[in-house]
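One protein chain is absent from this view; the other protein chains keep their places.
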Amino acid sequence: MFDPRRVTLVVNGNPVDRMVDSRVHLADFLRRDLKLTGTHLGCEHGVCGACTILVDGASVRACLMLAVQADGRRIDTIESVAGDDGILHPIQEALSRRHGLQCGYCTPGVVMTLLELDRDRDGRSLSEPEIRAALSGNLCRCTGYQGIVDAALDLFGPKNIETSTQPTHGSST
Amino acid sequence: MGEASSRIGTSARRIEDAALLRGAGRFLDDIVLPDLLEATFLRSPVAHGLIRRLDVSAARALQGVHAVFTYADLRPLMTSDRMPLALPAAGLRFAVDPFVLAVDEVCYVGEPVALVVAQTRRIAEDAAALITLDLEPLPAVVDPVDALAADAPKVRRECPDNLVARTRIDYGDADAAFAQAPHVIGQQFRLSKGGGHSMEPRGVLARFDEAEDLLTVWDSTQMPHRAKAILVDALGLSERQIRVLTPDVGGGFGPKAVFHPEELAIPAAALLLRRPVKWVEDRFESFTATCGERDQVWTMQVAFTQDAKLLGIRGTLRHDHGASTPYGIALPYNAATNLIGPYVLPAYRIEIDLCMTNKTPSAPTRGAGRPQGTFVMERLLDCMARKLGLPRDEVRRRNLIAPSQMPYPIPVRQRDGSTMEYDTGDYPECQARALKAAGWTDFSARQAQALSEGRYIGLGLANYVEATGRGPFESVAIRIGPSGEIVASTGATAQGQGVKTMVAQIVADAFDVAPQAVHVVTGDTSATHAGLGAYASRQAVTAGNAAHRAARLIVEKAATAAAELLEVSRDDIEIVGGACRVKGVPEQARSLGEIARALAGTPGFALPANLPPGLSVATDYMTAGLTYTNGTHLAEVEVDPETGGVTILRYVVVHDCGRMINPMMVEGQVIGGVVHGIGATLFEWMRYDAEGQPLSVTYADYLLPTADVVPRIEIHHMESPTPLNPLGVKGAAESGTIGAPSALVSAVEDALRPFGVTITDLPVTPPALRRLMRAAAARSAA
Partner (left out) sequence: MKAPPFRYHAPASLSEAVSLLSNLENARVLAGGQSLMPMLNLRVAAPDHLVDLGRVSGLTGIVDEGQSIIIGAMTTQRAVERSALVARRCPLLAEAVAHVGHQQTRNRGTIGGSICHLDPGAELPVVAAALDAELRIAGPTGARRMKFRDFPEGYLTSQLAPDEILTHVAFPAIGARTGSAFLEFNRRPADFAIVSVAVQITLGASDIVTHAAIAFGGIQGAPVRFAKAEEALPGRPWSAAVGETLRRLVPELACDGDDLYPADYKRDLCGSLLVRAMTKAAARAGGRDV
């Protein structure tokens, strides 16, 4: 059974007008129909957070929303985050500097979560537990979260607090 | 090397990051080809049964469905009934290679039975729901100990019994050691370890190009060359007809090293349909169809002296191997050998039984059995400390191998026929540094203070070693053409470890350029003549040293050619910023592109310096033996005795993996490994019911560690370079996982010291702790 619906929305600032089968979730619509493959599917049951995007500015699991429900909405995905000139967003830059990504599969979702966190904090500095709680909806199997947390602390943490995890070198021989 | 060698050993930014951060990575499911079809599998809903009827006609008739394949449809393409996987193993009593699709018996929930290929995955799933699969249930074998009973039902009808392999380790005279020992402690351990759970599930895409006579397979595998070899064998094609490529891979952690049935079924479907076919695993499939680790039951005894010196260890290990043998018997063997750890153990005998069960086949996940072996040893040491009334650190100190004993041989024969030998490391110093960093000596005062406030805190420690850099070899080829781009290709593969950066750093070092100037190709069977890939924390050792050698060879060739072109002697040439120039006369230089152009040859003219053509070199690094990484973990926890909840307050690692190529990436590996170990200890549990139905098949039920439940991991490094390879490096990718369960459990037990509990099983759940506390209370009341 095919249940085609017309959807009109704005994705990464660009108007989109498409027909979509009503059962297609938003992540598949972005990935397949719009070729925006930066939004990843890790579990497709709403737990892993790899498919996190912003809908009208709020973080959302794209696997838990039908594409047809996005009609009239404004969607932002990872592809919109870096500048058109290719310059990375400060969040992306900090993740690289702090080794907050390894395989990179969860990374787009992490970036979108941190974008929302940055907006919600409204200039207030955040503690490490607050940052960890905010990241708890994004599963990462590689980093143990530390590089991600450190990147967020660099940007949102109390200023002038040393959060360095630089290795302490020693030598046994 | 000159000043540029400082690049090895620096925390260079990763060359992988920029694309991944933009969402511009290219993972398997991101690849779309013209005429692409999508596939799904109908899988067994029961743990054991006979297929009485498999009717796919309604599925085939659904609009949008291109094919529904059963075993009978695929068998004509195959050279044999089963997938040709078997890794050689001495103790194997019979091999149980999987079938590409079930023939007439299903042996675990999730076993593929039929393959549906359709216009979209949605339609394929609609069609799969229309397949009639009538099964006659057979008794399911779930418990690895019960399964070895004489009257146990059989996991597979064709096998003589469920004991698929039996092997042993035996050195010294364990019985004699026990006969004269003043102290003997016996303990049983039941250890469950979870899956790999890469955030990207597995996936395969295959396309047969008739014009090229080439089957191209994109596979999210850790071992593309092995995948190609199996496909060549299984499909009866020649090597030139198959190319396997790995795109960006979203994590591996072991399971992606195993060749699974889908990796053969999808290429077969592409051959039959003459259209590209893609299958991407969904998460339910990754719980039921992807190999992972499972239960081990250890029944062990330790013999020791009054002054806490180990005399011997003996016992049995029963290992739950699941329904087939996709990856030999490495897992329990690793566990058993890693038990020895950094300690002097004069006698050791363990009988290892690999038991088949009606569960998804078992294969290594990060740590690959070593966390369990380490756990048993560390738990026994804690038991000894308790019995003798000695501090836990002191019992360990008395048994640690001293640096003066290095290299330290252990009379255990390894897979490659050699004898185990620890190469370098200062184990007592490693423990001492960790104790100091974690505040071990003050802890009892802090613990007493906390207890007076009603808080139960504990500190645990664990030492371990890890055999890394498993051979036999890895390949690296470097090619530079007239464009001047440096392209390094390797048989090593990347799933997030930073392999490309690691190789680029080493190669860039030799050319005095930035790592970004080196383009690294991984996971393409057409890019190197051979290769192995990612397993056993090996790629910094194997591919790192191959890159090091290849870079030195190609720099030498470039310099020799440049000397001829610039009419100076070789010794007058230096490499600066990727160009060969005359020392002291920087304007007299040849770029790599110019040298490559000269070495590309001109019709009829001689090559410079009569060198072989091409600015290229291909080399393999062959390992000289395993190199042993070691570490000490200290964990501080608080336990809520009313709920059994455990909070990790602090985590300290002292780690020694020899020389570090990129300390930032080493730390990333260790931290990620520790958190995987935290998961295995406190959260993750792949559970099955008595009928073999998996009970934890979503991320709401199978609990991965999240950012809010893991602590900051503090890492301190020691660097004991190994003499076994020119770079002096050891592996680091699994090490973090190995020590974590032991350190955490030691800490939890320490926190609950007032209740007198002994923890023997993994994972440690809050209800399990409550149960232990109740039992201890009942014992002391009695």
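For reference, chains read A and B in written order, and residue numbers begin at 1 within each chain.
The rule is simple: contacts are C-beta pairs under 8 Å (C-beta built on N, C-alpha and C of every residue); 3 or more make two chains touch, one makes a residue touch a chain.
Everything quoted here is computed from the prediction, not taken from an experiment.
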| item | value |
| --- | --- |
| Which of A:Leu30, A:Ala134 or A:Leu155 contacts the chain that the document leaves out | A:Ala134 |
| Residue of B:Arg60, B:Arg82, B:Arg122 or B:Arg597 in touch with the missing chain, whole complex considered | B:Arg122 |
| Hidden partner interface residues of chain B, rising order | 121-122, 125-126, 129, 282, 284, 642-645, 682-683, 687, 689, 698, 700, 703, 705-706, 708-709, 765-767, 770-771 |
| Chain not shown, touching residues in chain A | 1-3, 5, 21-23, 25, 28, 44-46, 49, 52, 55, 58-61, 63-66, 68-69, 113, 116, 133-134, 136-137 |
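The working rule: only the chains that are shown with their structure count from here on.
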| item | value |
| --- | --- |
| Separation of mean Cα positions, chain B and chain A [Å, integer] | 27 |
| Residues of chain A defined as touching chain B within the complex | 21, 23-24, 31-32, 35-45, 47-48, 50, 77-79, 81-82, 88, 92, 95-97, 99, 101-108, 111, 128-129, 131-133, 135-149, 165-173 |
| In the complex, chain B residues that touch chain A | 11, 13-14, 16-27, 29-30, 32, 122, 196-201, 248-251, 253, 282-283, 403, 424-426, 429-430, 433, 495-498, 656, 660, 663-668, 671-676, 698-700, 704-710, 712-713, 715-721, 736 |
